[in-house]
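Note that one protein chain is taken out, while the other chains of the complex remain in position.
Going in written order, the chains are labelled A and B, and every chain counts its residues from 1.
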Amino acid sequence: MSCANLFGLDNCVKCTICVSHCPVARVSDKFAGPKQYGPDLERFRLEEAGAVCPSVTYCTNCKNCDVACPSGVNVSAMICRAKGELVGRHGAAWRDRLMARVDLLGKYSRLSPALINWCAGNSPIRWLVEKTFGVSKEMTLPRYAGQTFYDLFSYKKKTGGNVSGERIVVYYPGCYVNYHNPGVGMALVEVMVRNGIRVLVEKFNCCGLPLISNGFLSEAQKYARKNIQQLRSHLDRDYRIITSCPSCSLTLRREYREVLGLVDAGRLSSYVQDAFEYLWCMSRQGELDTSFKSVPLRAGYHLPCHLKAGGYGVPSREILGLIPGLRVHDLDAGCCGLSGSCGFKREKYANSMAIGWDLFRSIKEMDTKQVITECGICQLQIQHGAGVTVYHPVQVLAEAFGLGGYIRNY
Amino acid sequence: MMCRDFDLAIIGAGLSGLIAAAKAAEMGKKVLLLAKGMGVVELSTGCIDLWGYCLEQPEEVCRRPVDEIARMVGINREHPYAKVQDVLEESMRFFQRVCSDNGCHYLENKGDNWLLPTAFGTVRPTYLVPASMAVRSLFKAKSVLVVGFKELKDFYPEMLVRNLKKSGEFDPGCHMKTAITGVGGGELTPNALASRLEQPDILTGVISRVRNFLSPGSLVLFPPVLGDRRDTGVALKLARGLECPVYEVSNIPPALPGQRLLKTLLHYLKVIGVEVIMGCKATGAEISGGHCLRLDAEGAGGSIKIRSRAFVLATGSFLGGGLEARPGYACETVFNLPVKAIEGNWWDKDFFNKDGHPFSKFGIVVNDRLQPVDGVGRVLVENLMVVGASLAGCNYPVEKCGGGVAVATGYKAGKLAGEVGR
Partner (left out) sequence: MAIFDTQVVVIGGGATGTGILRDLSLRGIKGILVEQCDLAHGTSSRFHGLLHSGARYAVKDPEAARECLEENMILRRIAPNCVENTGGFFIQLPGDDPGYADKWIAACTEVGIEIEEADVRNLLKCSPALNKRIIRAFKVMDRTVDGFRLIRANVNAARRRGGRVMTYSRVTAIHQSGGSVTGVELTNMLTGEKSLIGCQMAVNASGPWIGEVAALVGLEVNVIKDKGTLIAFNHRLTNQVLNRLRPPGDGDIFVPHGAITILGTTSIAVDDPGDTRPECREVLDLIEIGRQMVPELEKCRLIRAFAGVRPLYQQTTAVSGRLVSRNFALLDHRQLDGLDGLISIVGGKFSTFRLMAERTVDLVARRLGVNAPCRTAREPLTNPVPKGALKRGIKVLGLSVAQRAAKRLGDDFAEVVRQAGHDPQKRRIFCECELVSLGEIEHVARDGDCFTLGDVRRKTRMGMGTCQGTFCCYRTLGALSKYPRFVVGDRLFLTDFLRNRWKGITPVLWGQQLREAQLSLGIYFTIFGLERMK
């Protein structure tokens, strides 16, 4: 990147398109919008790095500004850096520190997932947590799985479940799959194995996105360095890094380089692939097993903001389109509103629900009980706001391969 | 890296690109719309300007735009309209149908230009307008009420009224009033305000407050914030509640009518199965033997290669990013097509020169099939069509023809692509 035009600052013509696509500015009068906190103030931050208001924390890092911008301004990166400055100068609440460490929370949850899940569902405890920590008592907390993905995977490997195959990929599951929804990871592994691909899994660090979004940039940098270090040997062997979480994917591919300024992340970015991107490339070469069984499911599809922000289309849609019986309807309703840890925060919960309202309405209008989406956080918000069952597309694909047990009630 | 195949790949999500995609997809083609960001259509008034003023008397509003265009292309073969005259009226009907089918009605003024008020108090001629803006007989109004919102910083009813009085011959008895209402809260962006007005209780509150200022038979003008859904339901409800005709005026961006048009067209593209990829910049193309084989594009998260039987370049002019200017020369950013520019100054010394500025006319020269051609008329890329503001020869700031050129050229490109292989 040229130091003369950092994050495309000079490209901004103040056209306000980012403002009209910002989900937060649409529902809140506290957030002046991406233009103000991004390129407008960035000019002043070159003189005084602290030129930023505390209300910048209302930004959910959904990146709709980046996608909408016709000028190639990296608005969200500017805002993330500004949050970093703010936190660096004035510190952050304990709640934010805790919520940014989803990996740490996950590790502690292993002491007793059942107890934590019970607490998460207990109103008096939630009331107390809201009063003391500012975690909204209204928002459904993600349930911790009985066994993590890493546990399940190594068990399966021991019992001979994951072997053979010419092709080898490395799977980066991310925290949500590991701690909350290991079924997605297992479905992905089974789908790959079914297609003769060997899946390698290691215990990786959190990608660091929750830290970036909350302004803890130096911590995020540490995470990123560890991941880059750990993945390096795989890149040397020319293994693709497969993800199922669009946010992890975007972080590995782009944020390490852009927001954290890690030069050696450049190589990584060309190796990371969305699982469906990988499968699509196989299918084009006729290497994908397409002997799908019918999955007579009628489901809405929600496009996660971070997948949209990737700017490479929706690879899962192509593959799902091959499954007989499956009818997927694009909900076309924008951001779900939860955006990582934002919607869990007491002061942001109302915004988060207001943003998601269009999506909930769209699901209701479609009158479906099933929604498909890639992102764990979107899944949680849709369950919370619309009360429907949500699947990752890879679970649907596993079902179509007759691998069974990933989809219920259709 | 992903590789994708299509019948038609369109670069740019402005009006012309969206229309091209809609037409080709309707004709059964597999279409991709690829854009690095949202098109400038959402910065526009949301109206389709066809041709504003008379050729001979540039101060006179033109009453028969379609006929005037027919006369104009007789004189000026360089104008983009000259390449699409065969489909001009057809494209307008197509546009109207697509929008209406998707809840956003566009009205025609019996072949005449509408004369619509702006937020600055000027009046502007335009051809197709959303129902929420279609002010009929502005100058015959008995009384006009202009309503602003205290949460909005870009709309000033007093300034509007002050200038509107000078903009034409109103009935001497016409009474103009202003009112400021509110929806609660601090400063709101037009989008936030529009989204609040979608809530029934807030709208009811606005109706009851505005009623106090209203005299019977008034025409009520609002800033362009009446609802953020595709339809114009909020304007209708306001009109019903106030028992007066209610309209939005055009204003500086962000303004909702342009956004609604974008939303409507994007929605329709999804319905008819066009794949839309935003945030993805076309970085280059492989051209061999005058044929585009492949387009390379890059998003924030990954890159894709696109193979397609035909391509449409709808990346716009300088503002849209289709053209790029350096000191002394201009270039086209994806295919490196030759840009028709002029020698000497690109601008006039006076910003408000009534003939506009030469740079507005810069662009790509095409033949009647919208294929880019070189100086002697040879086709440069045979399966590529260029549409909208990327085209040379159109002085849209003064001619008031940006929307019309975009719709007509986009439509023709979509149609031509749709006919291939039939």
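Criterion: contacts are C-beta pairs under 8 Å (C-beta built on N, C-alpha and C of every residue); 3 or more make two chains touch, one makes a residue touch a chain.
Keep in mind that this is a model prediction, so the values were computed, not measured.
Summary of contacts with the chain left out: across B:Arg97, B:Arg211 or B:Lys354, the touching residue is B:Lys354.
Note on the undisplayed chain: of the listed residues A:Val52, A:Val75, A:Leu231 or A:Ile407, the one touching it is A:Val52.
Of the candidate positions A:Asp10, A:Glu130 or A:Asp151, contact with the hidden chain is made by A:Asp10.
Here one chain is not drawn; of B:Met159, B:Leu236, B:Ile272 or B:Val420, the residue touching it is B:Met159.
Note that of B:Asp5, B:Asp67, B:Glu187 or B:Glu243, the residue touching the chain absent from this view is B:Glu187. For subunit A, the residues in touch with the chain missing from this view are 2-5, 9-16, 32, 35-36, 39-44, 46-48, 50-53, 71. Contacts to the hidden chain, counted on subunit B, fall at residues 40, 43-45, 49, 53, 58-59, 118-125, 150, 153-156, 158-159, 162-163, 166-167, 186-187, 250-253, 317-319, 321, 324-328, 345-347, 349-354, 356-357, 359-360, 396-398, 400, 402.
Keep this in mind: only the chains that are shown with their structure count from here on.
One inter-chain figure worth recording: subunit A and subunit B are separated by 35 Å, centre to centre, where each centre is the mean of the chain's CA atoms. Every residue of subunit B that touches subunit A in the complex is listed here, in rising order: 1-4, 35-40, 42-43, 151, 185-192, 195, 228, 253-254, 259, 267, 270, 275, 277-281, 298-304, 319-321.
Residues 13, 15-17, 19-22, 25-30, 32-33, 63, 66-72, 246, 249-250, 253-254, 273-274, 277, 280-281, 284, 308-313, 315, 330, 332 of subunit A touch subunit B in their complex.
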